[in-house]
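Of the protein chains in this complex, one is absent; all others appear in place.
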Amino acid sequence: MMSNQLSELDTFRREVRDFLESAATDEIREAGRKTTSVFAPFKQAMAWQKILYNKGWVAPAWPVEYGGTGWTIHQRYIFVEECNRLELPPVLPQNIQMVGPAVIGFGSEEQKAKYLPGMLSGDDFWCQGYSEPGAGSDLASLKCRADSDGDDYILNGSKTWTTYGHHANKMFALVRTSSEGKPQQGISFLLLDMNTPGIEVHPIIGLDGEPEQCEVFFTDARVPKANRIGEENKGWSVAKYVLEFERGGSTFGAWLTPAFERLRARCQQSNESSVRLIDDVSIARKLAKLEVDISAVEHTEKRVNANLKHGENPGPMASLLKILGSEVMQQYSELQLEISGVDALAQQHSALHVGSGIAAMGSEADMLAMPYYLNTRAASIYAGSNEVQRSLLAKAVMGV
Amino acid sequence: MMSNQLSELDTFRREVRDFLESAATDEIREAGRKTTSVFAPFKQAMAWQKILYNKGWVAPAWPVEYGGTGWTIHQRYIFVEECNRLELPPVLPQNIQMVGPAVIGFGSEEQKAKYLPGMLSGDDFWCQGYSEPGAGSDLASLKCRADSDGDDYILNGSKTWTTYGHHANKMFALVRTSSEGKPQQGISFLLLDMNTPGIEVHPIIGLDGEPEQCEVFFTDARVPKANRIGEENKGWSVAKYVLEFERGGSTFGAWLTPAFERLRARCQQSNESSVRLIDDVSIARKLAKLEVDISAVEHTEKRVNANLKHGENPGPMASLLKILGSEVMQQYSELQLEISGVDALAQQHSALHVGSGIAAMGSEADMLAMPYYLNTRAASIYAGSNEVQRSLLAKAVMGV
Amino acid sequence: MFYQYSEDQNAFRDSLRRFVQDHYDYETRRQRVEKSEVFNTGYWRQLAELGVLGLPFSEADGGLDLDFPYLMAVAEEIGRGLVLEPVLPVTVAGRLLAASNNDDAKSHLAALISGESLVSLAWEESSSRGNPLLTQCTLITRADGYVLNGKKQAVLAAAESQFYIVSTRDSGGDLQLLLLNAKHSGITQRCYLLADGNSAADLEFNNVELPASAIIASASQAEALLQTAISESIVVMAAEAIGAIDQLLVITQEYLLTRKQFGMPLAMFQSLQHRFADMVIVAEKLRSLLWAACQQLGSNNQEKSAAQLKVQLGESARYVGQQAVQLHGGIGMTDELNVGAYFKRLTVMELLCGQQDYHLGKLAELELVS
Partner (left out) sequence: MFYQYSEDQNAFRDSLRRFVQDHYDYETRRQRVEKSEVFNTGYWRQLAELGVLGLPFSEADGGLDLDFPYLMAVAEEIGRGLVLEPVLPVTVAGRLLAASNNDDAKSHLAALISGESLVSLAWEESSSRGNPLLTQCTLITRADGYVLNGKKQAVLAAAESQFYIVSTRDSGGDLQLLLLNAKHSGITQRCYLLADGNSAADLEFNNVELPASAIIASASQAEALLQTAISESIVVMAAEAIGAIDQLLVITQEYLLTRKQFGMPLAMFQSLQHRFADMVIVAEKLRSLLWAACQQLGSNNQEKSAAQLKVQLGESARYVGQQAVQLHGGIGMTDELNVGAYFKRLTVMELLCGQQDYHLGKLAELELVS
């Protein structure tokens, strides 16, 4: 990379930082700090999406003609780094990273015109209906049925792990439209309104005592066939396309690096008895080891980005980045918990709520350590469990 | 356990220690110190076996009528502890732990009378012919054939990982006497003379540059059927019986505990620049962690021994002890290597040979660290790889 | 050395297990935590009637004078059933009173054993990071007695207790153990639930005026009593962890045998089998060190073996808890299934009574001299 390119990126970074600093409200920042899972608190995440939307920065990876920024992959990484440096809430991925690409890739012009604007602006919030009680990582065994009835489908069955289903007005779902052929062949990709009669949403309480996931039940829910994206029984291709859409989209490192710096800074502060945790050799070594691992994550992500030729997919490296990034994130959560120690023990539901005005009993960081640790266990479960990813990676490398 | 029992054991321990100290020659002790794998140097191991034989202590786990000591399981553990405290070479397991129990359990009176005395005295040394080039942990797929020819079998095929095959005058082998039925049903347990025409032995050079294992090739080697132990095609039962013979026979802890104390003592000594390694917080912590693990090994072994009812087998705990003991041994070998550091780098074949009279370049412990580390990788491979043991353990606990 | 319960201990354990099974179905427990009703006086009275509160106390003090393994058996069942009532911290605090030479302090034992009153041991502080000898609390001598200032953190069962045992340094730097009435003026309680639903509080002492008789142990005796209480806490906590881990293994095993993916029960997947085997291995390591440590209580090796036990507890609790969640997948991340509750309880145990790192550091210092 030439040095004038470097300085262009520096200019870009400064421009991003200036905007973010001026645009983020106190409440949005509070929500960013109090984000203890991949999903930021709903209300503030949507408020922040609106601000980015107005700036034109809400969907950096989308093609420019649909509202993308036209940034290079390096600029996109810098944007994420700067958002994380300010601890801003990440835009919820459902609209922009999940359903948007499906509509862009497989939707008709009419569908694009109808759905994309609301996804970008956040006027709509889309939830995901993929997993089912009997099918977690094994999507081919989906059972939720969409039976043909004239111009409509009639939906029966249920979905689970639907994040923020209780906040959503729309859903994109994989449903079974045929039981013939291979199990994954009879699946279609469907858009639906959450206020359709016959849909019930039950929030699930998570380990941190908060509802984030939902179960969604369908009883003779009627959805127009016009809401299907792509061909009937070809929903699998749509879902696969979405997974590959954001090439080089792995940004664990962009999150971990500034988070690590905050953790280290905490350890450099003196506590009540004028002791700095960082002067404990064992803590300092653990920080040093974590920094090595984070650096490995960051440079592996940047290497994959830098070496990708135009139009190429990262292939098995996508599995590798998922495993590595999620597990280093979990290590980070463990060290953060260890550093907080007994200060992390108290449940503080009210103080955790954004805008509650209730102060943490000790420091905010201590209050967040336990919910973050607990929630981060999900990182090796969601988005293709790390067991599935390891098999994918090994098989791809070995060619079996 | 009552306190008078405790003091009986203390008396026993003292008696054992006194004998061992007086009976072990310098060369035997040197061989004990220079044992870098589970197998001690051959010549001195056999010399030590003869001394124990003369004392009547060579086969503690055997029934008294065949030459056992009649010791309790606790006394046997103490015996091993004391041997290891003095760094004596372990008696080679082939005669006493492997073939002896087979003859005791399945041999005719004639076979017992013929073979057991030479096993105990060490006048014979028996090597094991189980594994084959195509069958490691999967013994059911053995191919080495023993075809019937009147009163004899004609052997063709090969065996591998035959420890000290080049030193042995006898072999016990699993051979295929039938290709019908389930794979493991056509196997017989055979004793043979290594000087039988048609047997060739090729030593294999190990990672430390020394031969320890051998390949053995059979070409029309003729072995009398009278040498078979147990029924024809029932060799599998004999081999299984041997594995279960020495109930509570796991003594990793009895080896590790005194070895750890020697390692800690080394770290407590000042080096050239008057620095003690143990004053390095990181080394001291690693020692402390290793000691926890060794303590867990020792107490798990003692717990299994203490809780076994008469005639009971440890069941899945045998797999657990193998995994735990071998992996803590490997951790020990890693820390030992780390402590030696660059002092462990030089190859010193001559100085390693017992009785060479060549001194180590630095300390003997530094010279031994690398061969020990390399050889100890075998601990998770031999005697049922730890992968196989983990599957056995999980299936036994889950009942699948 | 012994490594298992005697017949009598087993019988006692079985009877307690039935009590726990009858009173602690998961859904009821979940609702109690949600409503912050984590102390049930009825249950407490029943536990007292079952003799659970008086096991390791002499008959003179009103107890049953039974061996420590009886308390371990109780702890195992508490762990297995995720019992919320603070039997273990209160009993350990009671044993500290019993071991003091202070008759005034010992006079509270009868009420403790009968379930009429509870006592909490307040020693953890944020900046002590597990070391009971590090305290920022101060005790100043006045003509007419003493004045206590400072803070304690994560004091178990403090909301329910009538008395607190508090560790502090006096102006000469000596450790002092005080017995205080919870209602004594100048004490502020900030009560909360721990992440696992157990009750605790932070205490603040603002110029608490005390008579000389409040001191129940001083200097080296105070240190010895406190270290013993913490060693005992670690042993009973490890027994509780074993109960929780055993149950979590049973739950996980049932899930693996039942749940199918790609057409096979999860239990048939080799990598999950190996993971399960590793969970069993760390459970057994903890069980072995638990029995070893319980036999060292009262000996010179008490602190070392308790520290080793806590190190192993850290490893075992974390591995089994994390992997049980992982093997359950999404459902392991919910409050609906008890897996998460076990995981949280095990995580809290990692943090209480000194984390693994603290105990490793302590053991490392012992390596210098042993």
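Just so it is clear, A, B and C label the chains in written order, and each chain counts residues from 1 on its own.
The rule is simple: a residue touches a chain if its C-beta (ideal position, glycine included) is under 8 Å from a C-beta of that chain, and two chains touch if they have at least 3 such contacts.
What you see is a predicted model, and the numbers here were worked out from it, not measured in a lab.
A.B. asks: Indicate each shown chain that the hidden chain touches within the full complex.
C.D. replies: A, B, C
A.B. asks: Check each of B:213, B:336 or B:389 against the chain that is not shown and name the one that touches it.
C.D. replies: Result: among the candidates, B:213 touches the missing chain.
A.B. asks: For subunit C, which positions touch the chain that isn't shown here?
C.D. replies: 269-271, 273-274
A.B. asks: Considering the whole complex, not just the chains shown, which residues of subunit B touch the missing one?
C.D. replies: Looking at subunit B, the ones touching the missing chain are residues 131, 136-138, 160-161, 204-207, 209, 213, 271-273, 275, 282-283, 334, 337-338, 341-348, 361-362, 370, 373-375, 377-378, 380-382, 385, 387, 390.
A.B. asks: Which subunit A residues would touch the chain omitted from the figure, given the whole complex?
C.D. replies: So the residues of subunit A touching the missing chain come out as 1, 264, 267-268, 278-279, 281, 284-285, 287-289, 291-293, 295-296, 299-300, 302-303, 306-307, 317, 319-320, 323-324, 387, 389-391, 393-395, 397-398, 400.
Quick note on the criterion: only the chains that are shown with their structure count from here on.
A.B. asks: Based on mean C-alpha positions, I'd like to know which chain lies farthest from subunit C.
C.D. replies: Computed centres place B farthest from subunit C.
A.B. asks: If I average the Cα coordinates per chain and compare with the overall Cα mean, which chain comes out closest?
C.D. replies: The chain sitting closest to the overall C-alpha centre is C.
A.B. asks: What whole-number Å value describes the gap between the mean CA coordinates of subunit A and subunit C?
C.D. replies: Each chain's C-alpha centroid was found; their separation is 38 Å.
A.B. asks: What's the distance between the Cα centroids of subunit B and subunit C, rounded to whole Å?
C.D. replies: 42
A.B. asks: Could you tell me the distance, in whole angstrom, between the mean C-alpha positions of subunit A and subunit B?
C.D. replies: 53
A.B. asks: Scan subunit B for residues touching two or more other chains and write them down.
C.D. replies: As it turns out, subunit B has residues touching two or more other chains at 281, 285.
A.B. asks: Touching at least two other chains at once: which residues of subunit C meet that condition?
C.D. replies: If we look for residues of subunit C contacting two or more partner chains, we find 360-361.
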